[in-house]
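Showing chain A:
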Amino acid sequence: MLEIALPIGFGLIVVALVLNLYRLLRGPTLPDRALALDTMYINAIALIVLYGIANDSKLYFEAGMLIALIGFVSTVAVAKYMTRGDIIE
Partner candidate 1 sequence: MDTLVEFLVSAAILVGGVFALVGSFGLARLPDFYLRLHGPTKASTLGVGGTIFASLLFFSWQEQALQLQELLIVLFLFITAPVSAHMLAKAAMHRQLRRREDTRGRPWKQ
Partner candidate 2 sequence: MEHLIIAPILIPAFAGMLLLLEVRERQPLRRFTGMLSVLALLPVAWLLYQQAAGGEIQVYRLGDWAAPFGIVLVLDKLSALMVLLCTVLAVPALLYACRADDKRGANFHALFQLQLMGINGAFLTGDLFNLFVFFEVLLIASYGLALHGRGPARVRAGIHYVVLNLIGSALFLVALGLVYGTTGTLNMADFAVKVNQLDGGALELARVAGLLMWVVFGLKAALFPLYFWLPATYANATAGVAALFAIMTKVGVYAVARVYGLAFEQGALAGLGRDALWIMALLTLLLASIGVLGARRLGEMVAYTVVMSVGTLMAGLAWSSPESFGAMLYYLIHTTLVSGGLFLLADLVARGRGKLGDQLVAGPAPAGRAGLGLLFFIGAVAVIGLPPLSGFMGKVALLQTVPAPLYWLFLLGGGLLALVGLSRAGSTLFWRATGDGAERRLDRPRLLATVLLLAAAPVLSIWAEPVLEATVAVAAQWAQPQLYIDAVLGGGA
(Lines give C-alpha, C1' and ligand atoms only; values in the text may rest on other atoms or scores of the structure.)
Protein backbone atom coordinates (compact mmCIF):
# COMPACT_ATOMS: atom_id res chain seq x y z
CA MET A 1 0.00 0.00 0.00
CA LEU A 2 2.69 2.37 1.08
CA GLU A 3 4.64 1.51 -2.06
CA ILE A 4 1.79 2.95 -4.05
CA ALA A 5 0.89 5.82 -1.78
CA LEU A 6 4.41 7.18 -1.53
CA PRO A 7 5.02 7.63 -5.25
CA ILE A 8 1.61 9.18 -5.61
CA GLY A 9 2.33 11.49 -2.70
CA PHE A 10 5.66 12.46 -4.23
CA GLY A 11 3.97 12.98 -7.56
CA LEU A 12 1.29 15.22 -6.11
CA ILE A 13 3.77 17.39 -4.31
CA VAL A 14 6.14 17.67 -7.22
CA VAL A 15 3.29 18.68 -9.45
CA ALA A 16 2.40 21.23 -6.80
CA LEU A 17 5.96 22.52 -6.95
CA VAL A 18 5.82 22.75 -10.71
CA LEU A 19 2.61 24.74 -10.44
CA ASN A 20 4.36 27.04 -7.97
CA LEU A 21 7.21 27.54 -10.38
CA TYR A 22 4.69 28.32 -13.08
CA ARG A 23 3.20 31.05 -10.90
CA LEU A 24 6.63 32.34 -10.05
CA LEU A 25 7.53 32.69 -13.69
CA ARG A 26 4.14 33.91 -14.76
CA GLY A 27 3.88 36.55 -12.05
CA PRO A 28 2.42 38.82 -13.09
CA THR A 29 3.25 40.89 -10.05
CA LEU A 30 6.03 40.75 -7.56
CA PRO A 31 3.79 39.68 -4.68
CA ASP A 32 2.64 36.79 -6.83
CA ARG A 33 6.17 35.64 -7.31
CA ALA A 34 6.97 36.02 -3.66
CA LEU A 35 3.90 34.04 -2.77
CA ALA A 36 4.88 31.33 -5.20
CA LEU A 37 8.33 31.11 -3.67
CA ASP A 38 6.85 30.95 -0.20
CA THR A 39 4.59 28.13 -1.24
CA MET A 40 7.47 26.28 -2.80
CA TYR A 41 9.29 26.38 0.48
CA ILE A 42 6.28 24.91 2.22
CA ASN A 43 5.77 22.21 -0.35
CA ALA A 44 9.44 21.41 -0.06
CA ILE A 45 8.85 20.61 3.60
CA ALA A 46 6.25 18.08 2.61
CA LEU A 47 8.61 16.64 0.06
CA ILE A 48 11.36 16.28 2.64
CA VAL A 49 9.05 14.65 5.15
CA LEU A 50 7.89 12.16 2.54
CA TYR A 51 11.47 11.49 1.64
CA GLY A 52 12.16 10.67 5.25
CA ILE A 53 9.32 8.15 5.26
CA ALA A 54 10.45 6.64 1.97
CA ASN A 55 13.96 6.10 3.25
CA ASP A 56 12.95 5.26 6.77
CA SER A 57 15.33 7.90 7.98
CA LYS A 58 14.91 10.78 10.36
CA LEU A 59 18.07 12.51 9.20
CA TYR A 60 16.13 14.83 6.95
CA PHE A 61 13.78 16.08 9.59
CA GLU A 62 15.94 19.06 10.50
CA ALA A 63 15.90 20.32 6.97
CA GLY A 64 12.13 20.47 7.09
CA MET A 65 12.16 22.03 10.51
CA LEU A 66 14.63 24.64 9.38
CA ILE A 67 12.37 25.72 6.54
CA ALA A 68 9.37 25.81 8.82
CA LEU A 69 11.19 27.91 11.36
CA ILE A 70 13.09 30.46 9.31
CA GLY A 71 11.99 30.00 5.72
CA PHE A 72 9.35 32.70 6.14
CA VAL A 73 12.05 35.27 6.81
CA SER A 74 12.75 35.40 3.07
CA THR A 75 9.14 36.11 2.30
CA VAL A 76 8.97 38.72 5.04
CA ALA A 77 12.08 40.38 3.68
CA VAL A 78 10.70 40.53 0.16
CA ALA A 79 7.35 41.81 1.38
CA LYS A 80 8.99 44.42 3.55
CA TYR A 81 11.13 45.46 0.60
CA MET A 82 8.03 45.92 -1.48
CA THR A 83 6.27 48.01 1.11
CA ARG A 84 9.07 49.95 2.72
CA GLY A 85 12.07 49.44 0.46
CA ASP A 86 14.14 49.38 3.57
CA ILE A 87 13.94 46.00 5.23
CA ILE A 88 16.00 46.97 8.25
CA GLU A 89 15.26 50.48 9.38
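Regarding selection, all candidates are chains of the complex that A comes from, given by their letters.
In this text, a contact is a pair of C-beta atoms (placed from the backbone, for glycine too) under 8 Å apart; a residue touches a chain by one contact, two chains touch by 3 or more; residues count from 1.
Here the structure is a predicted model, which is why all the values come from computation and not from measurement.
Evaluated over the candidates 1 or 2, chain A touches in this complex the candidate numbered 1. Considering their complex, residues 1-2, 4-6, 8-13, 15-17, 19-20, 22-23, 29-32, 34-36, 38-39, 42-43, 45-46, 49-50, 52-53, 56, 58, 61, 64-65, 68-72, 75-76, 78-80, 82-83 of chain A touch candidate 1.
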